[in-house]
Each structure stands twice: as C-alpha cells, then as structure tokens.
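Only one protein chain is missing from this complex, and each of the others stays in its spot.
For chain A:
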Amino acid sequence: MPQLVTVKVNRPDHRPIRFWIPVLPVVLVLFPVVVLVVLAAIVACVVFRIGVVRALGAAWRVISALPGARFDIEQGRTAVLVAIR
C-alpha cells in the first residue's frame, strides 16, 4: 500500500511548492468517506452483476501496486511531479 505521495509544483515567478502527503493518516481522517465509496462500489457491483469480492480484490491490487509510480511533467519553467512511495 502507498505510504507517501510527494507532489512538487514549480511555476515561473513563484516559489516551488512541495507536499508530502502521508497516505495512512489521510485515509484515517477520510475514513467515513472511504466507507461510503466502498459501499457505493459494492452497490455498483451488484447492479452490474460483478463479483463483489473479485472487484474489491482487483481494486486492492491496483492500490497495492501504486508504490514506485512517478509522473514528471515539465513545460518550459513549469513542472509538476507526483511520486508515490
């Protein structure tokens, strides 16, 4: 599971902005929202006749595979970096 998401934004004539987002505390804070999202996903699975356990398992695999992903986009003096650890 991802532990830390780093977001870095460089803009011309602005100071660079960096965010270090610890995933677990954020998930804990947003736990009620997470529960609602999971419930909505379960309802959607039932409506579209998809195996709930399979769907949740596949979604969990996607989340677990996220560490190591890195997206770095630069355009002139503007740059955005998102790194998941």
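What we mean here is this: contacts are C-beta pairs under 8 Å (C-beta built on N, C-alpha and C of every residue); 3 or more make two chains touch, one makes a residue touch a chain; residues count from 1.
Basically, contacts and distances are computed from a predicted model.
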| item | value |
| --- | --- |
| Listed names "RNA polymerase sigma-70 factor, ECF subfamily", "YvlB/LiaX N-terminal domain-containing protein", "Osmoprotectant transport system permease protein" or "ABC transporter ATP-binding protein", matching UniProt entry of the absent chain | "YvlB/LiaX N-terminal domain-containing protein" |
| Chain A residues touching the omitted chain (full complex) | 48-51, 54-55, 58-59, 61-62, 64-76 |
